[in-house]
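Structure incoming, see below.
Every protein chain but one is kept in place in this view of the complex.
By written order: A and B. Residues from 1 in each chain.
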C-alpha cells in the first residue's frame, strides 16, 4: 500500500467552473498507485468541488444560473459584511461538495466518459483555491 | 491491507430510486475486509447516489417531487438538445452525491438501521448506470 498527497493551487476567474481533471490525474500518475482511491478536498467554504458533464459548456452555465437562483444575492442574508456574494457562496458550498472520491484502476481515475472534476468558484471575484489530493492503493 | 474493486451495472426504470445496498454489501463480503472503508462511485452526471430512509417508500416519492420542483423541466435551460429532462438531471446530480463512503466494521457496512444506499435516476427513461465499488482495509 502506498499513500501519496499533493497540494494544488487553482486560480479562478470569479464565479464559474475550472476543470481540474487533468491536474488531479497527474497526481494519480505521480503516486504510482495502480488500484486505489483518489480523494480530492477543497480547503474553502465559498467554493466547491463537483463532477459534471465535460462536453457542452452550456451545462455549466445552466448550473451556475440555477444555483444562483436557489441562493440569490437578493435574499436578506444576516451575514452580509463580506459582500452580497459571500453568503450565497456559503449556501452553494453546502449544496455541492467539499470532498470527492474517485476510484483508481490501472493507474487511472475511473471517471465516466462524460465526467469532469471541477472547482466551482462561488465568489464573484477571482480567488486562489487550494486542493489537497490524497491517493492510496497498491 | 487489502484493496478490492468491482463494477456493478444497475438498470433503472426511469426517474426514481433503486436500492443497491445488498449488492454493495456483497462486494464488501467478497473483499474479505473486516475493518475498512467502502467507497461507491457513479460514473454519470445525470444520476446520483444518495443514502436515504429505507422504511417508508413515501419518503422517496417526496424526495423525487421536491427535487423536481427545485430543478423543474419548465425552467428555460440553455442546454436543452438532449430533452427537457436532461438539464434538470444534471442539476439534481449537482445536489445529490457522485460518491459515497461508508466505513466497514466486522466485515459489514456500518449503515444506520434506517439507512439504504440508492442510485437516484434523474432521467425520465430507463438507463443502465455503472457503479465502481472500492473497498480497502484489513
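Please note the rule applied: contacts are C-beta pairs under 8 Å (C-beta built on N, C-alpha and C of every residue); 3 or more make two chains touch, one makes a residue touch a chain.
Since the model is a prediction, treat every value here as computed from it, not as a measurement.
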Sole residue of B:26, B:61 or B:125 that reaches the chain not shown, by the stated touch rule: B:61
Residues from subunit B at the interface with the omitted partner, ascending: 1, 35-37, 50-53, 56, 58-59, 61-63, 66-67, 70, 95-97, 100-103, 105, 110-115, 136-138
Contact footprint on subunit A, counting only the chain that is left out: 1, 3, 5, 39, 41, 43-46, 70-71, 75, 77-79, 87, 90-91, 93-95, 97-99, 101, 130, 132-134, 136
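To be clear about the criterion, only the chains that are shown with their structure count from here on.
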Geometric centre distance via CA averages, subunit B-subunit A, whole Å: 19
